[in-house]
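One protein chain is absent from this view; the other protein chains keep their places.
A, B and C are the chain letters, set down in written order, and residue numbers restart from 1 in every chain.
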Amino acid sequence: MVEVVIVLHEDASEEEIEELVAVLHEVGAEAHISRGEFRTVIGVIGDREKVMQMPFEAYAAVEKVVPIMKPYKLVSREFREEPTVISVGSAVIGGGSFSVIAGPCSVEAEEQVVKAARAAKEAGAMLFRGGAFKPRTSPYSFQGLGEEGLAMLAQAREETGLPIVTEVLDVRDIEVVSRYADVLQVGARNMQNFLMLRDLGLQDKPILLKRGMSSTVEEWLMAAEYILKEGNKNVILCERGIRTFETGTRNTLDISSVPMVKNHSHLPIIVDPSHATGVRELVVPLCKAALAAGADGVMVEMHPNPREALCDGPQSLTLDCFKEMMDELNEMAAFLGRK
Amino acid sequence: MVEVVIVLHEDASEEEIEELVAVLHEVGAEAHISRGEFRTVIGVIGDREKVMQMPFEAYAAVEKVVPIMKPYKLVSREFREEPTVISVGSAVIGGGSFSVIAGPCSVEAEEQVVKAARAAKEAGAMLFRGGAFKPRTSPYSFQGLGEEGLAMLAQAREETGLPIVTEVLDVRDIEVVSRYADVLQVGARNMQNFLMLRDLGLQDKPILLKRGMSSTVEEWLMAAEYILKEGNKNVILCERGIRTFETGTRNTLDISSVPMVKNHSHLPIIVDPSHATGVRELVVPLCKAALAAGADGVMVEMHPNPREALCDGPQSLTLDCFKEMMDELNEMAAFLGRK
Amino acid sequence: MVEVVIVLHEDASEEEIEELVAVLHEVGAEAHISRGEFRTVIGVIGDREKVMQMPFEAYAAVEKVVPIMKPYKLVSREFREEPTVISVGSAVIGGGSFSVIAGPCSVEAEEQVVKAARAAKEAGAMLFRGGAFKPRTSPYSFQGLGEEGLAMLAQAREETGLPIVTEVLDVRDIEVVSRYADVLQVGARNMQNFLMLRDLGLQDKPILLKRGMSSTVEEWLMAAEYILKEGNKNVILCERGIRTFETGTRNTLDISSVPMVKNHSHLPIIVDPSHATGVRELVVPLCKAALAAGADGVMVEMHPNPREALCDGPQSLTLDCFKEMMDELNEMAAFLGRK
Partner (left out) sequence: MVEVVIVLHEDASEEEIEELVAVLHEVGAEAHISRGEFRTVIGVIGDREKVMQMPFEAYAAVEKVVPIMKPYKLVSREFREEPTVISVGSAVIGGGSFSVIAGPCSVEAEEQVVKAARAAKEAGAMLFRGGAFKPRTSPYSFQGLGEEGLAMLAQAREETGLPIVTEVLDVRDIEVVSRYADVLQVGARNMQNFLMLRDLGLQDKPILLKRGMSSTVEEWLMAAEYILKEGNKNVILCERGIRTFETGTRNTLDISSVPMVKNHSHLPIIVDPSHATGVRELVVPLCKAALAAGADGVMVEMHPNPREALCDGPQSLTLDCFKEMMDELNEMAAFLGRK
């Protein structure tokens, strides 16, 4: 399997080429050499892990190294053809269904949480979300209620039966969050917190992995690979917008990532238009777009009273507005043959 | 109407504040001063055009100038509440219909064009597109057939009745393109070619204005404002992806721009997933996403034989694949109450 | 002090305005109202922390909220006028000196580390760097030697007297890294790992805070604010490139951040051109540019044998090349009146 193509400088000498070939043979790799009129190109065939660690560019004769193979394996369609379907309590994500995860940005009080969860349940949401540990740009902003908030989420599950999705902000909180939650969320800022990914790979609960705000789809799949490598096969990818120059929305929702992920991976993917845009008016049309593009679900912020929200009020739907959206999404999902 | 808010430096003196106020009065603007404990803020009320030309930041006392009003007028929902509907021959864009514009990236030969146009017509496309003048990154790439290509497009219209959309690459070609085409396209690279926009504002044919690859939605609407200001009210906006760090697609389709434009403007907006992604497999799901997000149509590349395309073969749909997509889009549009 | 300006919708009613004013009064804030012909603007004066937590955008009457004050305090020039100067063993960062931190990307073996440290010392570097815990995109790449690597770094300090800079990759490693290192580095991927920042704020060792690859300068300063807020005042900022569409370099070195940080903050700032570009040939000119732009130092990768580097060989300087650069930088620093 050709792992990489090495393009040599025009003036690479025969000795330099031979040296490279020798180094490749040392690690058990084969070198396929194409000599052009002006330039030589080496196709490297060998063990992926070994080849990927070789510092080809450090050789003076090397101009450019072009990786040919996708750097991920376990998350790829080649490795597993049928889509991964994840069951959490009564909810199912992937495999043709369209699942809505809803709830407030942050857990503020038991009444707020229970009220929101009941509205979510009634409108047809499959999972309930809420943040107990909040990543905030400013140390002066509300940082979440911590374990107290987790208990409120558990209370909401008690009352509605909806499984709980909540973020693990710190690797030391994995245990406590696992005690209360059904799905462990990795936020955009932790997508490349590799040691956290590794530890989550040892958990037996599904992981909802948000895309980093400056991560390519490939890097995102590599982050999922970290989790699968440790044994946890239940990863839900969540597109939540990337950082661009556009200032009309908080981030730019990369809707193309949905069919891209579907082409390359067996993992389910959902879309979070609330964080992607930060603008309430855009949430409903983008949920529909996500469904039409083939996403396995959406994650949406709603709040009994957005005006009193301690976090992200401007992007939260009111309960009425949420209900209305759910009706529309359900009809559209049915039309598209989704469950 | 408060046009801008001027935030002064902490150490701005009374003299400096008075000087600013005097300058504002000179141009007939009013100054509303809010003095805080540490800082003074001036709200400026006055004639938009005059206020927008004032170099406030050049005053030492000024820390920051915050524009409050949208910088566009004629394209805004405030100016005209009902959506603009554009008729071109048999086709209609805007006002609840969903219109597909299809055709090859570039015009290569009469047979190719006519064959593609017939397939477009049969599958239900409303307009036919094809490039006779092609913007190419490399001077060594195929640059289009020029007027000869325009004649082939006219021939395709003759045979199918489909109105023709084609790009004006150079301001000197407006006249010749207008002789053949029904809709004049402004490419992404010309979105801020302001003199071309001005001249197109004097034409009586609709303009399809692609978004610049590093333009905000606001700048895009400003470009449309240039056209409307000269009298041409028939502008169709076309989202075609913006430049980001993601390398899995050629550009990043900014699907949020669809509802954003709908919120701020009365102009119709369509989506071009072929150029946005450069990947054939992504075109169909993204067309559906565009429809679901509320776009007034899509523009799609198709080619009787993508392998022989002189330009952008990898993103072109085959005629069969296009037909299939059209059937799906039509059903979905009907379900969503679109025409 | 006017903290924010609230711009109301054109159709905001008197009741809505009064409601907002009442809410502001409740938290002890003052409202300065500017009524224009078409639109009303409210300047809010009050306690920063309280005002920053208010969800103004959740009110239907509010169109836009414009923050006026910088969101950081302790890191700002307004809070502390004189530049922060940080002493670490024999090294000084800030206050007019120009300090070079050098070393291999990752610690691989004792011989490699000691050899590199000696070369660093001889050439005039002030601190030595090397990674024992490595953040790697792929789970199949070399992840660092861990504590064993830390011991090698300590050995290098023993032999050369150079203080050690190394990365804390996981919050659970703060203690062990502190046992060996003199400066604790926060990598780009952890710049918004807020709980780690908080814990580092309780340490008594200086923190080298790399800029996140999609973080604005303001967000970066906010991350430093997290550390200062807990009591640790010794933060060194490190510009290491941001993510853009340019593919000729790994990241885009944002050289403007150097004078921007100098204008807004008292903290020292250094530049890392090795990670910013990933291209060895660019390191020397960019070190000079950093010095000329006013940076307090640079951090550079060098390796006794870049070809055998387990990580980032292509961007590492050889020891000879590093020596040569140091001579040039020293002369230039002397010319510019830097120490």
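We take it that a residue touches a chain if its C-beta (ideal position, glycine included) is under 8 Å from a C-beta of that chain, and two chains touch if they have at least 3 such contacts.
Treat the numbers as computed from the prediction; the structure is a model and nothing was measured.
Taking the complete complex into account, C:253 is the one of C:41, C:88, C:253 or C:270 that touches the chain left out. Within the complete assembly, B:310 is the residue of B:31, B:236, B:282 or B:310 that touches the hidden chain.
The residue from B:200, B:213 or B:236 that touches the chain not shown here is B:213. Of the candidate positions B:80, B:118 or B:189, contact with the unshown chain belongs to B:189. Residues of subunit C in contact with the chain left out of this view: 214, 216-218, 242, 244-249, 252-260, 262-263, 276-277, 279, 281-282, 285-286, 288-294, 332, 335-336. Residues of subunit B that touch the chain left out of view are 48-49, 52-53, 55, 57-59, 71-72, 135-143, 169-172, 189-190, 192-196, 198, 212-214, 219, 222, 225-226, 229, 243, 306-311, 313-314, 316. Within the entire complex, the positions of subunit A that touch the omitted partner chain are 1-2, 5, 7, 10, 32, 34, 36-41, 43, 45, 64, 66, 68-69, 78, 243-245, 247.
Note that only the chains that are shown with their structure count from here on.
In this assembly, the chain whose C-alpha centre lies farthest from subunit A is B.
Between the Cα centres of subunit A and subunit B there is a gap of 31 Å. Listed for subunit C are residues 243, each touching two or more other chains.
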